[in-house]
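Omission of a single protein chain aside, the complex is shown with its protein chains in their original locations.
Up next is chain A:
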Amino acid sequence: MSLWVDKFRPKTLDDLHYHEGLSARLKSLAASGDFPHMLFYGPSGAGKKTRISCTLRQLFGSGVERLKIDQRVFLSPSKRKLEINIVQSNYHIEITPSEAGNYDRVVIQELLKEIAQTQQVDLNAKQRFKVVVINEADSLSRDAQAALRRTMEKYMSNMRIILCANSTSRLIAPIKSRCLLMRVAAPTPEEMQTVLHHVAKKLKFDLPDDASKQIVDDSGGNLRKALLVFEALKMQSPDLSGSLAIAKPDWETYCHKVADLIVQEQSPARVMEVRAKFYELLSHCIPPTIVLKTVAERVVERVDESLKADIMHWAAFYEGRMRIGNKKIYHLEAWVVKVMSLYKASFYMLTYMSTVNDHHFCHIAFCL
């Protein structure tokens, strides 16, 4: 009994629902025998991984689905042992180098050289090369990316690399110029609805239109999230009719609560309260960036138009600081204090202005 997301994940390029142009391209590329290095990028839940696995299947046939998980040990330059999980089949190998942290360069170099220097032994294999799938390629360190450069050109005959990333901003230009870029955009609401209806049809029940619309609106372009929510809803109320309450995740409501606290009152005591809440969120492993973004978006909804730009500015500013810095809570808190002082200042400014106006008015009245 697997989740619907996995159960109904398309297996072949023909099954994919949207981005037909992209699927056709992938299919013809896989058929041509002259397969380039590729870089898939797009927001999460848009279907990058699904497309990669479909392409692999198109390349090698169903053999790619027989996976085994290996644990490999690499030695860092300082002789520390790194244990990395590797998913592989006879034809491809999949790694998530961010597991290796700072030593990802070692892992990339060793692994790629090893694969590049061995040829495909299986005579029945459709292709002469093996494929290396690198997930979360945008979190590769600069060193590791530099190490990829030459390897990608040199061992082209034995190996192809498929990179999967959320954005290309953090990849160095030489890597981008060596890959065929494949942008996987998030599906449009209509496309998502078709997918939901498709799943419902497979399970032989009816999905009311307004229910699917509600799910799609809530998911923000993330198909995986939409399917998960859909399954949860189906568990809650089997007939999916009437008003559905899509349960927001706990952390999201919690973040909203924090935002409300900030807007309601601005005082040192309130900062302490907010700080406690932030600690709670962080200790539940909610990434600080997401916390900051969610809170900021909520705060922005509830303040005056003139303040919105400033609040987002400081959110961006402190988010950047947070990446460079070490201790996340400082920056979260600094942002809160900043927002509170901005809010208060604008509030005072308004009242001040009005008093000045009153005063002025009295003065004029007095003169008269």
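Note that a contact is a pair of C-beta atoms (placed from the backbone, for glycine too) under 8 Å apart; a residue touches a chain by one contact, two chains touch by 3 or more; residues count from 1.
Going forward, contacts and distances are computed from a predicted model.
Remark: of the listed names "DNA-directed RNA polymerases I and III subunit RPAC1", "Ribosomal RNA-processing protein 4", "Replication factor C subunit 2" or "Autophagy protein 5", the one matching the undisplayed chain in UniProt is "Replication factor C subunit 2". Of the listed residues A:Glu83, A:Glu153 or A:Glu190, the one in contact with the hidden chain in the full complex is A:Glu153. If you put the hidden chain back, the residue from A:Arg72, A:Lys126, A:Lys257 or A:Lys293 that touches it is A:Lys293.
Note on the undisplayed chain: of the listed residues A:Tyr18, A:Tyr41, A:Phe60 or A:Tyr91, the one touching it is A:Tyr41. The missing chain, though absent from the display, is touched by one residue of A:Gln71, A:Ser169, A:Gln264 or A:Asn326; that residue is A:Ser169. The missing chain lies against chain A, touching residues 24-25, 28-29, 31-34, 36, 41-43, 46, 77, 109, 143, 146-151, 153-158, 167-170, 173-174, 176-178, 180-181, 183-186, 220-221, 289, 293, 296, 300, 305, 308-309, 312-313, 315-317, 319-320, 323-324.
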